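Note that one protein chain of the assembly has been removed; the remaining protein chains are unaltered in position.
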Amino acid sequence: MIPELGHFSLILALAVALVQGTLPLVGASRGDLRLMALGRTAALTQAFLVLLAFGALTQAYVTSDFSVLNVVDNSHSAKPLLYKISGVWGNHEGSMLLWALILALFGAAVAVFGNNLPDTLRSRVLAIQALIGVGFLAFLLFTSNPFQRVFPAPPDGNGLNPLLQDPGLAFHPPLLYLGYVGFSVTYAFAVAALLEGRVDAAWARWVRPWALAAWCFLTLGIALGSWWAYYILGWGGFWFWDPVENASLMPWLAGTALLHSAIVVEKRDALKSWTVLLALLAFSLSLLGTFLVRSGVLTSVHAFAQDPARGMFILAFLLFVTGGGLALYAWRAPQLQGGGLFQPVSREGALILNNLLLCTLAATVLLGTLYPLFLDLLTGNKVSVGPPFFNATFVPLCAPLFAALCVGPFLGWKRAELWPALMRLRVALVVSLAAIVVAMTMIDSRSTLAALAFGFGVWLIVGSLASLTDRVRSGTLRTLPRSTLGMVIAHASLGVVVLGSVATSSWNTELMHTMKPGDRIDFAGYSVQLERMDEVRGPNYIAERATLAVSVGGKPYTVLQPERRLFTVQRRQVAETAIQTNGLRDFYATLGEGNPQQGWVIRLYLNPLAPWIWLGAALCALGGFVSLSDRRLRIGAPSRKPALQPAE
Amino acid sequence: MRRLLFILPLLTLALMAGFFAWSLTSGRDPASIGSVVVGRPAPKLDLPALRPGEPPLTDADLRTGKPVIVNFFASWCTPCLAEHPLFTRLREREGATIVGIAWKNKRDDALPWLKRLGDPFKLAGLDLDGKTGLDWGLSGVPETYLIDGTGIVRRHYRGPITERDLNETILPFLKGAVK
Partner (left out) sequence: MIGARRLFFMFLSPLGERLGEGVRRPLTLPLPLAGERSLKALCCVLLLLFTLPALAVEPSEILPDPALETRAREIGRALRCVVCQNQSIDDSSAEVARDMRRAVRERLTAGDSDGDVFAYMVARYGDYVLLKPPFKAGTLILWLGAPFLLLVAGAALLLAARRRRHTPIAAPKPLDEEERRRLDALLKG
């Protein structure tokens, strides 16, 4: 009964979305206030209905209702509750429902917090948001119905992919979707602005919090996914340039560019059509990622290639949304008049350089991801584009970006001098040069590039903090605007990420050894003994567990217990790495294959600064949230509401 | 000119979408890795015989003036079971020359397997360490190569051959219709 209710409310939501996507548009063009007001009610109703549907599916999962096909395919009664819930979005249908839910919630958030928007703009934004919703809801209902029943109901389900039964991965999709879908709001704002033919400082100020919120969630989502890959895949890598990762990186890069160009629109009334384009692209790239991952055109995702009709539907939808937006852009954007003039060396100039480089980075990722497909179709030649390619193309482009990143904030608007800005950064410059020298002489003399990259990390941190020195000196740090503070945090955190990734990928130590219980080996100053091997039983798996006693100088230091889990339902093995971190390095151990006669393969890694990668990413998102709480973004919000919080 | 700049994003999208639609409708297999041995002389072959008492396999066995089918198999490979009857049929009905190579398979495992299922191979070799497989650009088992009388590889099937492969390419090849 409840699944049918869910299905029914999904159908109702589609109907409501259709109304929300049309009448307010008519209202906005005719100036009919009643039709415009409809958008708000419809947005709230739609969100409620999709929430109901989502709740119904969750209920089916939690109670293990195996008369629902989706539950049978992706759940099992013996699964822990957390993974029963995360199983809802651990599959195609459920994750599309989550998309639709987040989309509807963002729509409702615009309806609730958009009081400061002019009526026409708000109703247009809501209508466009609803039109996107129509696409997703129709996709769900016509090709991917999560509520399909199965008769007779099997006694138990097939279980969830063991790799997904992990706390990191349980929350990774929702965060990522909050990011992807969050950009639908900036898309809607861009289309609405093109329809109205007006892009001004006020528009930029309205768009910014939404872009910022989406960007923060996307940052967290990507970081969580990377962390998961780091500890579950078992060899200490954290980014693999896989098409699926690239699909999430492209909207992030475009979103980052958008955040920066929107500042120019807001402060200087320039870069308007460019910013509108970025607002369209950030969401378009999110959709492109979805298409690539679900349509089966690329290998990384070819496991999804079950249904070409599904791929065609997403492609048609992608064309409709992106093509519609870009066609409108081609038609209306040339009329947008640029405002403020500026010299190449100025804050505006620096932000343009930022945009130029970020977009080149995004283009590199896009080209690298799609090139094998293009070449194969055109010539039949097969090529692989993997990490070494991106290390050779993407990473060098980061250098000018990072170099300029610290200088930009010291440049004034309109016209600035480079030299005084550099003078104020002299301490940062000296410190980072010193870091390079230290890295070269004390850590690893062979890799000049790693040392250079390390220096860039230090430059980012010190150079970003340098913009606070004047405030500290004059004692006015407390009056620092939140947006500036957020910027400093985000910029510096990028340095933390750089330090972490450079150190862990260039200066890690590893050792693999076949060990029997009782064996002892020395590893990077630690003494590691395999004390014993145990068989353990989990709720839905059995595991081999190694107990490794680590000691330093004869004194016990820590105990690591890596496992190999065999999930009984799927008959699949998953490695469970053991990581001991002290914040400065990870002691990382995995258990390989083995048996009592020959011993077990034990792999040990010492990954310096590895935790900083995710610490930095979290700080980066924190910077975004701090900036989001800036007073400036709340202007116009009713005084009773504490803050404009678009990201509910 | 300025106008064109604003149309550029749309054009890029159209181009990309064209490729995607092409890819979706062409039946292209994204996992296909292609093969570089096709059209070239067969890689070197120098293997001990699988069946005791037979002479080792050499390059000369592939240059007899008659088409040869080379099949890499293993007793531990389930799909090999599926294609096996097709080779038996090729041998019995068409009199095809089939060279079987047991890949990463112990003789003690491969021989009983052939005994159980029937042995369609005129010649059989043993590639215990997979080195020959590597020379042939093998990605796993089963894989099958069609080699013409002059020793040039004409076709390379990755994965089990099917009834359709048999009718559409292998039989015409044996009759000399496929070059």
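The letters A and B name the chains in turn, as written, and every chain counts its residues from 1.
Just so we're on the same page, contacts are C-beta pairs under 8 Å (C-beta built on N, C-alpha and C of every residue); 3 or more make two chains touch, one makes a residue touch a chain.
Since this is a predicted model, take the numbers as computed values, not measurements.
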**Fill in**
Per the whole complex, from A:I2, A:A37, A:A78 or A:L233 the residue touching the absent chain is A:L233
**Fill in**
Among the options A:L356, A:L418, A:L449 or A:V536, the absent chain makes contact with A:L356
**Complete:** Cross-chain touch to the chain not pictured, restricted to A:T45, A:S95, A:N354 or A:S506, is A:S95
**Contact with the hidden chain (one of A:A28, A:L176, A:L336 or A:L530)** = A:L176
**Fill in**
Those residues of chain B that touch the unshown chain are 27, 29-37, 43, 74-80, 104-105, 109, 129-131, 133-142, 158-160, 162
**Request:** List the residues of chain A that touch the chain left out of this view.
**Result:** 73-74, 90-93, 95, 158, 160-161, 163-164, 172-173, 176-177, 180, 221-222, 225-226, 228-229, 232-235, 237, 239-245, 247-248, 289-290, 293-294, 299-306, 341, 343-344, 349, 352, 356-357, 359-361, 363-364, 367-368, 371, 375, 379, 381-389, 392-393, 397, 512-514, 564, 570-575, 590, 592-593, 601, 603
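In this text, only the chains that are shown with their structure count from here on.
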**chain A-touching residues of chain B, taken from the complex the two chains share** = 2-3, 6-7, 9-10, 13-14, 16-17, 19-26, 28, 30-34
**Asked** Of all residues in chain A, which touch chain B in the complex?
**Response** 273, 277, 280-281, 284, 291, 295-299, 302, 305, 308, 311-312, 315, 318-319, 322-323, 326-327, 329-330, 333-334, 370, 373-374, 376-377, 380-382
